[in-house]
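To start, the structure itself, in structure tokens.
All protein chains but one are shown in place.
Then we have subunit A:
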Amino acid sequence: MKIKPELMHRLADAARTGKLSRRSFMRNATAAGVTAATATGLWTTHASAEPKRGGTFRWGIHDGNTSDTHDPGTYVTRQQIYLAHQYRSYLTMINSDNTLGPDLATEWSATPDAAEWTFKINDKASFHSGKALTAEDVVASINHHRGDKTTSAAKALLTDVTDVVADDAHTVTIKLGRGNADLPWLMTDYHLAICPANADGSIDWQSGDGSGPYKIESGEFGVRWELSRFDGWHGEGAYFDAVVMLVLNDPNARQTALVTGDVDCVSLVELKTLALLQRSPNIEVDNVPSGAAITMPMFCDTPPFDDVNVRMALKLAIDRQEIIDKIAFGAATMGNDFHLAPVQPFFPADIPQREYDPDQAKSLLKKAGAEGVSVKIHTADSVFSGAVDMCVLYAEQARAAGINIEVVREPSDGYYSDVWLKKAFTAVSWGARPTPDVMFTLAYKSDAAWNESHWQNERFNELLLVAKAELDEAKRAEMYHEMCMLMRDDGGTIIPFFNNFVYAHDKKVQHNADLAASWECDGARAPSRWWFA
């Protein structure tokens, strides 16, 4: 039997990029007439190519501003976050397969009530300046986000932390006011980068010294960064000799730069032209499901949303599939009105998907005495590309249920300070959070500063506190399941979809089959995990 090498290469390509598992690769290969032994050989030579060292990785990134800084407390743009993941380190990191792994901390353990966590720091870790990284640096870095005077946006994450202690040079204990089983996950938050400590207990964030895989050679915020491999890095990987990060805010400039070979990878591609880009023979597109959500919160204490039947009717009046097809161009996972995506830990897979059902919505409105209800939804172009179109489409879909939605287009500037949390019904874009607890505490707990739907549910709050301190994963999963059901059926937030991270790279850049869902480009760690063929 004659084997087509071309077919085998295509299969291997598909396997390598995660479109095909090892098992399906073997099945397909043997079906094509290859012996099992040969197939295994092909798998190792093509599908799981060994990383190679060398080359300069030129990375075109979106969302960078001239006025960005190195202060981890005010990190907000992708430029800051991506750069931090190259030249700084965190205690823990999210692996390519979305599990939790070590970064600076080699191991961690908790007291049974999860109120005290001890992290062992890798004794090989050092800063680019040559100074060894010790527990003091970790203490100072975490304290940077605590206290009355901090301007850190991560303050809310650490409200439960009562004390951070250096037990010895390589051991840090974080004490909490109440148990939190997710603390090691929290340590992956992009703000909590470990910086060198000053003598007075503050941190030196200004100098650009770090302990990450690459050190900064030169750079300017909003323009470009040149980094070189740090040979003293405590981790594995960092295959490229150097990394150049170019801020390319304009989607067209990014795409052109990739097509003309001015960069090797871009962090975000325009979905509208995705089909065209995929036709280019030298380019490979990564379309990775993420935990980043689009939400449409309604104030549960403001008529007509104060009636759970009206909220349910609005949830039933949205055709999610059509929105994903037309607005997200298919690059999304369907939402089910609870803020937890399939790629995240504790996702309750057995909850049935909510379908578009205008008839049931109509009867619910009748029950609530709110037939032909009129509502206004506020949105802006800056929420995400297609946000206004999504709301207009939703308004059309809801018409079938006799719901009259008026779409109010707000200015993009200042949307999150003037519209979000101020108007009763809005469209919002959320970044992914590492665990359900973080997300629920931020936006669904009764007294959360960003309780965007003004939702008050006692049972939910109760479960949230219990689940937080529960170290038994099975018990926690059960609790999160119940909380998701509460959000789905009683909550005030419509979640149409979780948007995929869609980025692209030149075919000469290689990566493993798994890609982390925490940020674009393999959890923003492409430079330390990827390599040139």
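Assume contacts are C-beta pairs under 8 Å (C-beta built on N, C-alpha and C of every residue); 3 or more make two chains touch, one makes a residue touch a chain; residues count from 1.
The working rule: contacts and distances are computed from a predicted model.
Asker: The chain dropped from view, which UniProt name applies: "ABC transporter permease", "L-lactate dehydrogenase complex protein LldF", "Phosphatidate cytidylyltransferase" or "Nitrite/sulfite reductase"?
Answerer: The UniProt record for the chain left out of view names it "ABC transporter permease".
Asker: Which residue from A:94, A:227, A:248 or A:298 sits in contact with the chain not drawn here?
Answerer: Here the residue in touch with the unshown chain is A:248.
Asker: Using the touch definition from the top, which of A:204, A:418 or A:489 touches the missing chain?
Answerer: A:418
Asker: In terms of residues, what is the contact footprint of the unshown chain on subunit A?
Answerer: 65-69, 74, 76, 148-156, 218, 220-224, 226, 246-250, 252-253, 256-257, 259-260, 262, 411, 413-414, 416-418, 420, 431, 449-450
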